[in-house]
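Structure in structure tokens, see below.
Just one protein chain is left out here, and the rest sit where they should.
On to chain A.
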Amino acid sequence: MLDSRPPLLELQDITKSFGGVTALRGVDFTLRPGEIHGLVGENGAGKSTLMKIIAGVHTGFSGRFLLDGREVHFNSTRDARAAGIAMVHQELSVAPDLTVAENVFLGNQPTNALGLVQWRRMAREAAEQLKRLGIDADPMSRLGDLPIGVQQLIEIARVLFSGARIIILDEPTSALSPPEVERLFAALRKLREQGTGIIFISHFIEDILLISDEVTVFRNGRKIMETPAADTSKAALIEAMIGKGRDALEDSYTHDITLPAPPLDKPVVVEADGLSLARNLKRVSFAVRAGEVLGVYGFMGCGQLELARILFGKLAPDAGELRISGERNRFKSTADARRAGIAFVPESRRDMLFMQEPVYKNISISILDRINAVLLKPSRERALAKRQVEQLQIRPADVEIDLGLLSGGNQQKVALAKWLSHPPRLLVLCEPTRGMDVGAKSDVIGIVRQLRDQGIAVIVLSTEPETVLSLADRVIVLKRGEVVREFAGETISKDRLLEAA
């Protein structure tokens, strides 16, 4: 599959430090034309740093950077783009108020001799490109009105069809449903045939093995292993990534799981009865008991985000009611929901954390009214935060630094920590392990189990079957806003879950 032409991209002995911390140590990396190169490693292993060097984001580093065999120096992302390098970042960066077509051609709209945008041509070409990714969206509709998964595909489309010779995809599949992933892979394979070099970063090892020709593993800023994808396995890659086996976690992904019998002796904490919301939810009913984790599984756009927001008082249902400990509740605000003992972690950490504030203020924000009536007590806040940081093993263990300086997995732990110093009655978690490395994932799973054992009712909503399987005691499957299946006290596997959705 690989040809003998000179490599598209060759990095030699790259070292990069931030302040006193070395993020990359003497890394070599090669990308050939027509190669899909998978990149795996835990958060903070150096993958993103390397990619940012390639994309011209980081300009100061030591080592040689060769493009088509010639040494180059990028001063900015603009230089990289001019050299044919394009990157899709993990975080969605689209313009929701512009049309689909404008987003596909962002910064690159076709114009006529007068410099005016050729709308009709743009719409036609956008529709063609999107069809190749299997997206059947009206090119003139507002992008923000489409589901997140589709928005992500459109962002990817923008880069895939930009004519770049080197394409970097950072966690492109995390918000996509399996059929969407399939279509993305088909498009990538077509680009590979045309000689494009693709770097594919993902936490989904199966995806990496499925699509990549070559796989490179990073750990602690070093390249640990490089191997053809055909010659390795998920277990081998995970072991290389984290340096030791994590059998228990692996089990929960691949084997059948027997769900426990529902704890009928425990009181019902939350009861949803016929919740409906516009086109998003139709008569959704369920009950969760104390000490039980209810998993809500479904593809992107199945209504789980809306359901979670109803539970936390952010959205009001059109019909149906919500009972907390038997008491009918109509939340007017998220503050009402919090006072009723409900805790909520949204799917995006950015929506839940204060990046420019110190860790301790992030942890204390939801319980400030319990530690003080009017005046703040910073020493108590810090003590509470320190205890949480210790218990959840948040690194670095410093409550004074700005939250934005923590890695993604540690930020997610902070998002949990803020609800834990005064345990809630019901914890609603959206995508609690999305985009996290294996170690942080198993930490979060441990924390949630611990909370359940303390008698807290937990609802986990996710589009990743692994997440639901590794956490839930009982699972409901949502499809187009309706509960189509419930799994309780029986044996369940990823296949059966996917089948039900």
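Heads up, the rule we're going with is that a residue touches a chain if its C-beta (ideal position, glycine included) is under 8 Å from a C-beta of that chain, and two chains touch if they have at least 3 such contacts; residues count from 1.
Just so we're on the same page, contacts and distances are computed from a predicted model.
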Absent chain [UniProt protein name; select from "RNA polymerase sigma factor", "(2Fe-2S)-binding protein", "NADH-quinone oxidoreductase subunit I" or "ABC transporter permease"]: "ABC transporter permease"
Touch criterion as defined above, residue of A:194, A:356 or A:379 at the omitted chain: A:356
Selected residue (touches chain absent from view) among A:285, A:333 or A:491: A:333
Residue, one of A:213, A:292 or A:443, that touches the chain absent here: A:443
Residue touching the undisplayed chain, where the options are A:162, A:276, A:325 or A:372: A:372
Contact footprint on chain A, counting only the chain that is left out: 18-23, 42-46, 220-221, 242-243, 246, 248-249, 312, 314, 333-335, 337-339, 343-346, 350-357, 361, 365-366, 368-369, 372-376, 391-393, 395-396, 398, 401-402, 404-407, 418, 439, 442-443, 445-447, 449-450
